[in-house]
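For this depiction, one protein chain was excluded, whereas all remaining protein chains were kept in their positions.
Read from first to last, the chains carry the letters A and B; within each, the first residue is number 1.
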Amino acid sequence: MTISNDKEFKSALAGLSPSQQRQVAARFVQAVFPLSNDVRIKAALEAAGRAGISDAELAIVAQAANTARVESFTQCGREADWSAQVGHFVAKAAVACVKPAEGGGNLAWDAAMQARMARTCQTVADGVGTENREAETQYRILEAFLNS
Amino acid sequence: MTASLEKGIRVLKEVIDAPIASYFNSCVHCGLCAEACLFYTETGDPKYTPIHKLEPLRRVYEQEYTLLGRLKKMVGLSKPVTDDELDQWQELVYNSCTLCGRCSAVCPVGNDIVYMVRKFREGMSASGHAPAGIKGAVTRTVTIGSPMGVKLPAVQAQMKHVEEDYGIPIPLDAEGAEYMVMLSSMEIINFPEYLAAIAKIMHQAGKRWTLCSTAFEATNAGIQIGNSDLAKVIVSRIVEGAEKLKVKTVISPECGHAYTALRWEGANLIGRPFTFDVKHIIEVLGEFQAQGLLKTEGFETDRLTFHDPCQLARRGGVIQQQRNLMNQVAKNFVEMPDAGYMNWCCGGGGGASAIEEGEELRLEAFKKKKSQLDVVKPDRLVTACANCRIVLEEGLEHYQMEIPVVGLTELIAEHIPEKGA
Partner (left out) sequence: MNELQFLTWVRGPGLDIAVGIFLLGVVWRLFEIYSLGRKKDLSAPRHAAGASGLHTVFRRSIPPPGMLKRSPVSYIGGYIFHIGLAIVVFLFAPHILLIKNLTGLSWPGLPSQFIDLAAVVTMAAMVMVLVDRINKPVKRFLSTFEDWFTWAATFLPVLTGWLAVQHLLLPYTTMLALHILSVEILLVVLPFTKLFHAFTVFGSRWFNGKVNGHKGVPV
């Protein structure tokens, strides 16, 4: 199937099982991971990408990823470092990947949104404005995942 | 006396008024203010006693405005305020005070200590004794437009992100809109979901709203550092924007001090009443709720509690609305002890969270918030201030407490039905 807009993107993601969502979410975040390079996030993505991951293992990497997220907040009043903020959103995306499955929610969609925000922060940091093609990149990733 | 010290003392003389004189003369050294201040209760160090934070100001008052004090000064019996002393007081006036106002709420003789700290900061800042972190924030606000250096392109990036990902248009500079929505740098940088939430809610309520390209920033670092001139510049931008766009109401975002700055200090800074209303987003949501314009579906079922931001509840007068809103979307909302207007500060307001050297103290003070949460044991913590959110998350992280923190506006928006998704 082909995906050409967010409506289709979102409903395709919603149709996946939590495990599948985790795997595709990990791929979305992998696409922006080079912007961060935090080892805790790497571990989280690696865990999320594995099909048979247990809840206990997820909990461990989730905590580390959350620490990475909290550490990278920009404090109120401090100078905004957009490059650093990229890392914050990558961490946020990774946290979405390793969230426990219960409670419903479309964790892959959340991860995708945060990954896009990371890309936007990067383009702002680079001074090239706000245009980026992350959404399209994600559509292609999802298509590849579904067709595999 | 150095030029800057002279300037500082001159400013202190100017800010002293009848209330301050009354307060200094009423203090009986009972120490109850310390019992209300989390920086004292969690450290046990008496130097954090709120009234003590004002000692240099008290001496300026005595030496300048009392007959006996002036006589003492003439015969050389009074202790002058020095640069060294103000330097020492920097930690007390900034790092260990978030302008939370609990001290003012408990003083038995009625002293409004937080009011005095706010005034004292004017002299501290004029004499060059404000922390570097806040100084930077103020400079950036005045030159760039935001304390964190957020410029319009960043805001537009956010707008685009929201428009594309959530499918709701964000108006910019729409003249004649009913509401002008302000953001705080914190939301623009850390919580893009907030803008999406506002858009959803406004859309459902059928209200015309807009962002303003020249006045999107609500945060007022001038208030935090204690520089009314700069605070005035920041407020003026907002006033100009609101008047240019002819809006009825300016909405202050989920940020504590932004609300205080605009709603209570704003008119006094520019010297005339506003021609528009100022409301906190939670007040607006409360109104929508009361008017039946906030239609939500579903409920959160986990155990939720609410952290009242100091500037919203105790210092802002918005206390009941957040509870009504919580009850609309939560089945298991429990109050923490001292909830409402006596709530304990998160420890990071008033510019405190921008002070790197104050972090250790803030984390220690956080034990008070921890103790409230230990009583109520929530699954998640809801609040309505972006800075509180971050300070809370950092504190919880430090104490290894697994309690996610969410914003109230976003929580409400999550329950607004999708329109033909």
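Simple rule for what comes next: a residue touches a chain if its C-beta (ideal position, glycine included) is under 8 Å from a C-beta of that chain, and two chains touch if they have at least 3 such contacts.
Because the structure is predicted, anything quoted here is derived from the model rather than measured.
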Task: Contact set of the excluded chain (shown chains only) - done: B
Task: Which residue of B:Glu163, B:Glu287, B:Asp338 or B:Asp379 touches the chain not shown here - done: B:Asp338
- [ ] Looking beyond the chains shown, say which of B:Glu85, B:Glu163 or B:Asp277 touches the absent one.
- [x] B:Asp277
Open item on the list: With the missing chain put back, one of B:Asn25, B:Gln88 or B:Asn332 would touch it. Which one?
Closed with: B:Asn25
TODO: Among B:Asn111, B:Ser252, B:Gln322 or B:Thr409, choose the residue that contacts the chain missing from this document, as touch is defined above.
DONE: B:Asn111
TODO: By the contact definition given up top, give the residues of subunit B that touch the hidden chain.
DONE: 16-23, 25-32, 34-36, 40-41, 44, 46-47, 49, 51-52, 65-68, 104-112, 115, 263-268, 271-274, 277-278, 314-317, 319, 337-338, 341-342
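Note that only the chains that are shown with their structure count from here on.
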- [ ] Find the geometric centre of each of subunit A and subunit B from their Cα atoms only, then give the gap between the two centres in Å, rounded to an integer.
- [x] 32
Open item on the list: Help me check something: in the complex, which residues belonging to subunit B touch subunit A?
Closed with: 133-134, 136-137, 140, 146-150, 153-154, 156-157, 160-161, 164-165, 167, 184-186, 189-190, 192, 219, 221, 224, 255, 348, 351, 353-354, 386-387, 390, 393-394, 397, 402, 421
Task: Residues of subunit A defined as touching subunit B within the complex - done: 6-7, 10-11, 63, 66-67, 70-71, 73-80, 82, 85, 88, 113, 116-117, 120-121, 123-124, 129-130, 135
